[in-house]
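One structure below.
For this view, one protein chain was removed and the others were kept in their places.
Chain nomenclature is as follows: A, B and C, assigned in order of appearance, with residue numbering initiated at 1 for each chain independently.
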Amino acid sequence: MRTSERLPGHPDFLWATADPKSSYDVVVVGGGGHGLATAYYLAANHGITNVAVIEKGWLAGGNMARNTTIIRSNYLWDESAGIYEHSLGLWEGLEEELDCEILFSQRGVMNVAHSLGDVREGRRRVNANQLNGIDAQWLEPDEVGKLAPVLDVTDRPRYPVMGATFQPRGGIAKHDYVAWGYARAAAALGVDIIQDCEVQGFETDGDTVTAVKTSRGRIACGRLALCAAGHSGVLASQLGVRLPVQSHPLQALVSELLDQVLDTVVMSNAVHVYVSQAHKGELVMGAGVDAHLGYGQRGSFHVIEEQMAAAVELFPVFARAHVLRTWAGIVDVTPDASPIVGHLAQWANAYVNCGWGTGGFKATPGIGSVFADTVAHEAPHRLAEPYALDRFVSGRLIDEHGAAAVAH
Amino acid sequence: MSSRLPTGGTRLDRSRPVTISIDGQDVPAFVGDTLASALLGSDVRLVSAGIYSGRPRGVMGVGAEESNAFVQVTSGPGEPMVRATELEVHEGLSVERIAGRGWLPEGIDHTRYDKVWAHCEVLVVGGGEAGVTAALEAAARGVRVVVCDDRPALTDARAGELVSHPDVRVLTRTTVVGAHDHHHLVAVERRTDHLGDDAPPDVARRRLWHVKAAEVVLATGTQERPLVFPDNDRPGVMLAGAAATYVRRYGVLPGHRGVVWVAHDDGLADAVALADAGVELLVVADVRTTVTPALADALAERGVPLVLGAEVVGTDGDDDGFLYRVHLRGPDGVVVHDVDLLAVSGGLNPAVQLWSQAGGKLAWSTEAAGFVPAAPPPDAAYPLSVVGSALTGATGAVTAPATFFCGDVDDADAARVYLDPQRDATLADVRHAHLAGLTSVEHVKRFTTIGTASDQGRGFGVLTVGVLAQVLGRPVTEVGTTTYRPPYTPLPFGLLAGRDRGALSDPVRVTAMHDRHLAAGVPLEDVGQWKRPWYFPQRGESMHDAVLRECRAVREDVGMMDASTLGKIVCHGADVGEMLDRVYTGLMSSLKVGKVRYGVMCSPDGMVADDGTVARLSDDEWLLTTTTGNAASVLDTLEEWQQTEWPDLDARFTSVTEQWAVVALAGPRSRDVLAGLAPDLDVSAEGFAFMEWRDATVAGLPVRVMRISFSGELAYELHVPAAWGGALWDAVASAGGVTPYGTETMHVLRAEKGYPIVGQDTDGTVTPVDLGMAWAISPKKVREGRDFVGARSLVRDESNRPDRRHLVGLVPVDGSTAIAEGSQLVDAGADLAAVPVPMHGHVTSAYASVALGTPFALALLDGGRDRLGEELDAVDLRVPVRVRVTEPVPYDPEGERRDG
Amino acid sequence: MLTLPCPFCGPRDETEFGYGGEAGVAYPERPADLDDAAWAEYLFLRANPRGWFTERWVHRAGCRQWFTVRRHTVTNEVVPDAAAQEVR
Partner (left out) sequence: MTAEVLALREGPLGTERLDVSGPALTIVDEPFRTLVDVRGTTTAPVVDGAWTWRLGPDWWLVDAPASDAVALESPVATSLRSALPGASVVDVSSLRTVFVLTGPDARAVLAHGCSLDLDPRVLPVGACVQGMLAQAQVSIGRTDADALRLHVRASFARHLAAWLRDASVEYL
């Protein structure tokens, strides 16, 4: 019987769970990947270490624990390419930066085309990416077959493969390792990581948010940074701000451990599935968001069934794999499928980072650094500027619906 | 030496011996055996190995709680990671041992997977005594009942009564795997797996049940959990209840010489059963200091010594790593026993997975030393109850954390205390997680991977929580449990796909003329779910040549195409005109009966959503056409506005897309062809003007003829009730010299005229003005301040920035190089290596054109209308083509050809 | 899979329905009179509560009627919206 290689272990020490102090220069609400990365870069890049990350549950237990870990930067519009490519650049140095394993694997991400329209849009995107300096390629079906031999590139499927976009530098990482790596590095720089601490309200004075009221008491804040993903709307509403964000369930699943058959990440917008085979051997898969709002961290079973039908259609050998576990995250979706980053409306010292929809994980280092810069300088970072809340009033949207039909 | 008893085994059919194999070694078995019982019955103790450690592993349990014994099935269609304790044997079953990781057999799985939806008033999960009682009570109320049980048959004496009840459906070999919102329960039925090659070919091997129940009763019983100690993973260590079950159910002795170590009364009863079956029990140990006297007496009667307050502190293995010695610490110190069986039982966990999945809360019960159902799910509209032992767990259990949770094991030994054997995760890993600063059970689970394997922590999960509580020095109630997620047991992807595979994976929609296209051997294009003729090649002709020929035919002669997929909506009502004025940018209410008008629809944010034509059939009857792709969404939109915003408007909408088959007839000679087919129709330019419709008899068929052109040529659309679609196609095709053409030629012809295709030349960010279609916005409505959907958005500053992307035409400067769709537009001569290269727009459509004598393209270009004549590079895959910006109507800009 | 109470057809599977988001967001009486901010509010701002939510569904594969329910966005409890239950 063939045994397997163990994954690299975790560092001997991760972080110490802190109790809240009465006051911090910056309170980051949300102990997910974005909140932790923001806190880390505040400390590491800007020397702001009197920072608390407050998390209502357990650290990185929200979307960070529930996503399918796909990393890529091949977005269509310049604004999106800017932030995601910045992020990918940071991913490439992250193990060194954080001094720990994150199992970042640049195995490539392909997005398969099944119609003439898909081909046209795929080529459009590849061309935009190439001119933006992003490593995008266009693959013909036979090249798709070489990179993913278990993907059926014959004319048998209902919607045969007609080509694919491919980003070789894209890939996956291990989400817990990433979150814990940021937590460990931030804590080492003096950031307090406070779990089981739920926000119950805010105290304000004029145009300033002065304190966060939590289940563990009042915490005064010099600046407030919201990184609460699907819960951002609920938090912002406590400050009288309405955000154009809707929170939906997004389901994902894993199979049991299997010998390696898929060495790259495959996504299909038209046939609605995306899949990678993680380091231990499990197939990690997802599909589109459930249509309705939901905070229950669960979705409807038919979405899983449709996704499995799509998977088996594209990868006939998957028919015998087993779904081991399903779950759902809560994704916060904006009208143009692009995030909201910047000042929280009228509040002088409050900032918001939300609306990443299905793009949150891959943006983690990028938005962490950009948001930290924004909070530190009290002005939007160059890469954050296009994502200001007021674009919904002007109508200057960054429409990434094409990218996000099944993003990740 | 076989351990099969000469008699007994409630599940066995001893008259039907079969032979199975593991790693090529034949093993005798009986019908009714599981792989696990067959292997135990033949003393095959090695079933799998630790994924990283390679340590040998045997059978630990008897059902879904099994955490060790997973194999790869290699007979039949093959299947990875199958639990030996639930795999029923059949002649020819062949398996291979694996170390925690299976493989996917190559090739297509031709297994028939099936699904069924069932509705009932009461679903009972579990067909044991409590389940049968609940089901019979429900059935007596005269309601529909479904009972699911994962065993091959119900064993309760009342099973016959239940099965024969007309309103009761009993599903055996059926495991309920998911309890979803609103009492949608998902179950998997294993129908022919146990039959092997005898399975009838038409019977689906597995079936996924979707059960919608008004009320659910969980009679799911319990799952036995082990006790933990160093080297607790050796083959020979088994659950006590499982060991007793192998005797009873399969007539198999799980060992010959053994020690039993338990923590509850049921475990002692199992020890009695093992002794009665002939296992030589050297000692029975109990972690408790007092036990039910009757059980102590029963052991004493059998001469089995009972030691209280005892614990196993380790085991020794032989050269193969199999159990051969147990170190038992009692009040008098450690005693070593030579054994081949160590049967342990730490208690019975209520099977609360479905309760938890459904949103029910769990609470730690000291009595059961486990998590039991507490607060029910919040949705009172869907009652969920638990009956039987699933409510209470084991009897006579006590909390004894120090022993239960292996508290005093030193660190060296802790590395051999397996808390998840399948993942080779140990007590040492939990301690490591704690030292690393982790305090949440969720973090520890992720750090150690405990509970993430195929058994999802069913056996060891509670122990892990207990261990963690001990490590953290906090009560179990503060540590809490992890959330149970569906599915309860792993489900094949193929089963979830069901029939939605291959041609049935998404409906194939076809037109009334489809057989003609198939007979002509035409390549088909997928357009949404539709199959449409792409082009009509003649013998040996390439696509390029065929399309050029078809284009030439339409420009110079006459062509025909199947346009049946156009969306069609008939509107009735006195206020349809007003309604259409509100949803189209143009003015529709002024349209005269007999006339047709082009229309554009916007979304509320002002972006082009669809386009099509509006024909007024009578005062209160209208016919809309939509793009093929948006037929459903346009109807949805109309109904939504009418029902939710304007219920006072008298307007009703009915989709008639498939009611009408449509033949488009286009080209300068189309009038002649139509005249020949419809001798009674006045086809003169004066008698039948552009954008008019007439009802006529064409080739003896009832046809509504519309004079509409999507090619710029003189053209007609012939709409016929689809029952006669084929006949009309044949009639036009045989009218003489009419060239059939497909979607590709249609695209070329419309592009030559600068007609955009919504979804190709638009992407949800394009306004009518961007498309150069300001003319499609009714000036009268604007002048009078009448609103229409999208109007407000179109007057935002952003919608009128001069540098918005406009639709323009492009031609290659050299007059010959093809432009690729999806090309990005950059400054002429831009250094493509100097990234980022500023982009000004992109090519949305591009074709070769026989009419223009040059390749050409449509593009969306920043401020494009002010850049006519400018040269740019259109870059595709890093190759630039120098292009010149032109008006978007390269062919016949004056529209002189539409009258023929 | 949610079960939704179609006022005409009765309880049916979610797969038969289309989702319409927040209920009660009326189309402005005179959009032209709104400033950009007010118009943006109509276009883009919808409630997103964690808890009870009044939302619209359309029974697309059934009677094609729009209707309103109240649903809890955490528990998915669904109750018909009394104010919107005028079955025609």
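Please note the rule applied: a residue touches a chain if its C-beta (ideal position, glycine included) is under 8 Å from a C-beta of that chain, and two chains touch if they have at least 3 such contacts.
Note that the coordinates shown come from a computational prediction; the quantities given were computed from them, not determined experimentally.
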{"item": "Visible contact partners (per top-of-document touch definition) of the missing chain", "value": "B, C"}
{"item": "Touching the absent chain when the full complex is considered, from B:D109, B:D270, B:E311 or B:D500", "value": "B:D500"}
{"item": "Touch with the omitted chain, as defined above, among B:P702, B:P779 or B:G895", "value": "B:P702"}
{"item": "Listed residues B:W660, B:F688 or B:F856, member touching the removed chain", "value": "B:W660"}
{"item": "Selected from B:V27, B:A204, B:A453 or B:M746 as touching the chain missing from the view", "value": "B:A204"}
{"item": "Touch list for subunit B against the chain that is not drawn", "value": "114-119, 144, 202-204, 210, 212, 499-500, 503-504, 506-512, 530, 570, 572-573, 652, 654-661, 695, 700-704, 721-725"}
{"item": "Residues of subunit C (touch criterion as defined above) contacting the omitted chain", "value": "1, 8-9, 12-13, 15-16, 61-65, 87-88"}
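We adopt the following convention: only the chains that are shown with their structure count from here on.
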{"item": "Gap in Å, rounded to a whole number, between the CA centres of subunit C and subunit B", "value": "26"}
{"item": "Gap in Å, rounded to a whole number, between the CA centres of subunit B and subunit A", "value": "22"}
{"item": "Multi-partner residues of subunit C (at least 2 other chains)", "value": "1-2, 13, 18, 36, 43, 75-76"}
{"item": "For subunit A, residues contacting two or more additional chains", "value": "296, 300-301, 335, 394-395"}
{"item": "Residues of subunit B touching subunit C in the complex", "value": "180-184, 210, 212, 359, 377-379, 381, 604-605, 636, 639-640, 643-645, 785, 787, 791-793, 795-797"}
{"item": "Subunit B partner contacts - residues on subunit A that touch it in the complex", "value": "1-6, 10-17, 58-59, 61, 65, 78, 114-117, 119-128, 130-133, 138, 150, 156-159, 176, 195, 255-259, 261, 281, 296, 298, 300-301, 304-306, 308-313, 316-327, 335, 394-397, 399, 401-402"}
{"item": "Of all residues in subunit C, those that touch subunit A in their complex", "value": "1-2, 13-15, 18-19, 21, 36-37, 40-41, 43-46, 48-50, 53, 55, 71, 73-76"}
